[in-house]
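The complex is shown incomplete by one protein chain, all other protein chains being positioned as in the whole.
Entry: chain A
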Amino acid sequence: MVDALYQKFVERWEEVTDIPPQTLGPLTPLYKRAARYLKIMPWPFLVVGAGFLVLGMYLLFGSAITLLVSLLQRGF
């Protein structure tokens, strides 16, 4: 049983150390904070991010977003 547990530990250790750690210099703490929210159930943040993006587009282009949507709808 100890061997099986140790084997599981070794497998998990190799899995974690297989990938180089993500470092962004002074932005590393910010990255790790953001990544924590995106690793599990990222949808609230994706939807809020998309909402801000669309709001920005509306403030920038106004009702011209309807033209963009008309183009996108023909894009398939």
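Note that in this section a residue touches a chain if its C-beta (ideal position, glycine included) is under 8 Å from a C-beta of that chain, and two chains touch if they have at least 3 such contacts; residues count from 1.
Convention: contacts and distances are computed from a predicted model.
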Given "Response regulator", "Yip1 domain-containing protein", "ABC transporter permease" or "Nitrogenase molybdenum-iron protein NifN", the protein name in the UniProt record of the chain not shown would be "Yip1 domain-containing protein"
Note that chain A touches the chain not displayed via residues 15, 18-24, 31, 38-43, 46-47, 49-51, 53-54, 57-58, 63, 65-70, 72-76
